[in-house]
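Structure in structure tokens, see below.
Note that this is a trimmed complex: some chains were dropped, and none of the rest were shifted.
Here the chain labels run A and B in written order, and each chain numbers its own residues starting at 1.
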Amino acid sequence: MDKVRIGIVGTGYIGNVHGRIYARDERAEVAALFDIIPERMAETAKHIGGRICASREELLDNCDAVLVCAPNKTHPEIAAAAVAAGKHVFCEKPFAIGIDEAASLLAVANSSDKVFQVGHSRRFAPLYVKLKELLANDAPHSAHIKMNRGELLQPPWTGDTNVTGGFLYETTIHFLDQLRFQFGEVEELIAYGSRHEYPEIDEFSVIFRFRNGFHCTFASSADAGWMFPFERIEVFCHHRTIVAEEMLKLFDGRGTNADYATHSFHMLDDDTRKGFVAEDAAFISSILDGTPTAVSADDGYKAVELVEAVYGSIRTGERVRF
Amino acid sequence: MDKVRIGIVGTGYIGNVHGRIYARDERAEVAALFDIIPERMAETAKHIGGRICASREELLDNCDAVLVCAPNKTHPEIAAAAVAAGKHVFCEKPFAIGIDEAASLLAVANSSDKVFQVGHSRRFAPLYVKLKELLANDAPHSAHIKMNRGELLQPPWTGDTNVTGGFLYETTIHFLDQLRFQFGEVEELIAYGSRHEYPEIDEFSVIFRFRNGFHCTFASSADAGWMFPFERIEVFCHHRTIVAEEMLKLFDGRGTNADYATHSFHMLDDDTRKGFVAEDAAFISSILDGTPTAVSADDGYKAVELVEAVYGSIRTGERVRF
């Protein structure tokens, strides 16, 4: 294969992000688009190219790799069809809604000999890569983490659980995946939640404990406003505090004075800073060079498992152990 | 009574803070000092005045009100003796170490017809007063709170549980009292802890749920370094985030854009900004004018109860309900 022919199912916001990156990637070619809203597909084609397909079948016939960028609830069915057609698959997060769907898709993905990558893009954000590097050279004790998305209704469908599967399946699931990326496997969690402005739980207080003994608090609010930063990870090590704010600034304070170093990511363009560029490059490298999948179906499954465990703990009032 | 004659037991850091404030207060007079380290007492007298007493009895004979500023473990015995002598009592935090001692002192305090105030000074910090005012006019949903003290061994005795009663009895107890001050009575908590650098638990992850349904995460680390801010309260309301940092800055972001107002407390002198000036004035007003005690023995007891509940939850692995 010379260039990977990319087919994009779903040409909304995130489909366009990946599309414009691949349109500039010499190892890829935007080959095919499919969307149930034809106007949106046509508009996308103007900017990134690609054959406008009348059906998913037509798309599958015209690409080597499928990007699943349709609404959350449709991911498993589309991804499974792509696997069945022998395609490499990039499945946007969330991997699936609910543990049953996730388990089914995991089985399908594991049966494939093609690449299957899940869209937890924050793993590729330069700030989080740097954070992992700092933590790998220290022994973190505990952490204090938050993700307040702002407002569920922007855009409006983000407040519709029939589309999203629930608030945690939106941006927060990125952070649940980050927990595993940065700190290892979760052993146990307990969660409290409440409902205020939306017809679903919109405020979360959670504690996670990991197999290595590490533990952290985790807060997520659907209704907090948009004051920066809305994502922060604050890690406590031996005489050291490391704080990550918004993929923009990473503060590293060591020792027993108040000095600290700042790693700053302001100067990167948005797609690079948020990890999309490196994420998309990794997918192509796995296809062309056989590098291991950066975010596997198993990672996707486990993020869903964490979402469901948080909801379950709130429902039952019990801890969830893994 | 014209001026309240103040007697200070314990002339270390905090005894000197109150002493220098009362030395400038027209309604008070620093009348007597007692400390088991005579040199420290003599040095203090040079700066704030006051009779150097050879015994606690001599001090009690020469004052109307006693400030209990000796090490944590000695608070109940000294405070009880002062009550028994018919004195007004200002008892530094913590009110007591352990629930039994706290219950005994509560009974003693309740039996007194004099003023009994507990030293939870952050209630008087202008920033926290302002925060309470903002929250009183809104309906907070949840919060994300941390207090990393830096290092247990500065000064060295702060790492000695025989002196402190445990890390949470040091600065963190101020924050546990703040929870009640800002959000009401706690109904339930669950805590995780771990031990890393000191011979006691030094990392804490806690969730509190309140009677009014409000819930929050709470992290405290004994070993985090001294990077600012080491205290932060982040409250999520309806399309609003309010963030308090370090008694210095209070950010208030409302609505669905990213704008916010900043209330800044940099310009206040340290004693005012940290609440000591207002705290000491409140004590005198209760004595001279009969204003209600600002921080009661019951408040002191409940802060101890929260500390012990956190330790208890870590020990048993169970929630604690109140």
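Heads up, the rule we're going with is that a contact is a pair of C-beta atoms (placed from the backbone, for glycine too) under 8 Å apart; a residue touches a chain by one contact, two chains touch by 3 or more.
For clarity, every value in this text was computed on a predicted model and none was experimentally measured.
Undergrad: Copy number for the full complex, please, knowing 2 are shown in place.
TA: My count for the entire complex in this file is 4 copies.
Note that in this section only the chains that are shown with their structure count from here on.
Undergrad: In steps of 5 degrees, what rotation angle do you get fitting subunit A onto subunit B on the CA atoms?
TA: Here the rotation carrying subunit A onto subunit B measures out at 180 degrees.
Undergrad: Can you check how far apart subunit A and subunit B are, centre to centre, with Cα atoms defining each centre and the answer in Å?
TA: Here subunit A and subunit B have centroids separated by 42 Å.
Undergrad: Name, in rising order, each residue of subunit A that touches subunit B in their complex.
TA: It is residues 141-144, 146, 148, 150-151, 154, 190, 192-194, 196-197, 202-207, 209, 213-219, 221, 223-228, 234, 236-241, 243, 251, 253-258, 260 of subunit A that touch subunit B.
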